[in-house]
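After this line comes chain A, so read on.
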Amino acid sequence: MFNYTIFGRAVKGKIVIAVEMCKGCLYCVEACPKHLITEATRLNTKGYYPAEFNPSEDNECTACTLCAISCPEAAIEVYRDEKQK
Partner candidate 1 sequence: MKKIYARPKYLKPVSMHYCPGCGHSIVTKLIAEIIEEMSVADITICVPPAGCAVLTYNYLDVDTTESAHGRAIAVATGIKRVLPDRLVFTYQGDGDLAAIGTAETVHAANRGERITTVFMNNAVYGMTGGQMAPTTILGQKTTTSPFGRDLVREGAPLKISEMLAVLPSTVYIERTAVNSVAGIKATKKAIKKAFKVQQDDLGFSLVEVLSPCPTNWKMTPLASCRWIDEVMAKEYPLGVIKDTTRQTHKKEAADAD
Partner candidate 2 sequence: MTKNKNKKLMRGNAVVGEAAIKAGCTCYFGYPITPQNQLPEYMSRRLVEVGGVFIQSESEISAINMALGASVAGARVMTSSSSPGISLKQEGISFLAGCELPCVIVNMARGGPGLGNISPAQSDYFQATRGGGHGDYRSLVYAPASCQELADLTMEAFDVADVYRNPVMILADGMIGQMMEPVTYDNYKPREIPPKDYILDGAKDRPSRIIKSLILNPHEMEEFNWKLARKYRIIEKNETKYEEFMMDDAKVAVIAYGTAARIAKGAVKRARNDGMRVGLIRPITLWPFPSEIIYRRAASVGLFFVFEMSAGQMVEDVRLALKGESEIYFYGRPGGIVPTPVEVQRLITRQYYQKGLI
């Protein structure tokens, strides 16, 4: 049900992580099929190393929502670029 591609062109998307709600469990890091999420190097106010979203030119988020589904804190919002329809 995740349409990685619409009419052959890769769907573009992004996620926003509520850094202060993240407890650094890294489930999202494991869940992301494209490995776009890594553990940050600086602490959040709670003292956790939160997850950090860093896509790159040739490796973009496809809004598959697996990271958000796996997040125990519901701290990840997923956006999809609808313009390409």
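Here, a contact is a pair of C-beta atoms (placed from the backbone, for glycine too) under 8 Å apart; a residue touches a chain by one contact, two chains touch by 3 or more; residues count from 1.
How were these candidates chosen? In short, all candidates are chains of the complex that A comes from, given by their letters.
Keep in mind that what you see is a predicted model, and the values were worked out from it rather than measured.
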| item | value |
| --- | --- |
| Direct contact with chain A in this complex, candidates 1 or 2 | 1 |
| Touching residues (chain side chain A, partner candidate 1) in the complex | 13-14, 20-21, 23-27, 30-31, 48, 63, 65-66, 68-82 |
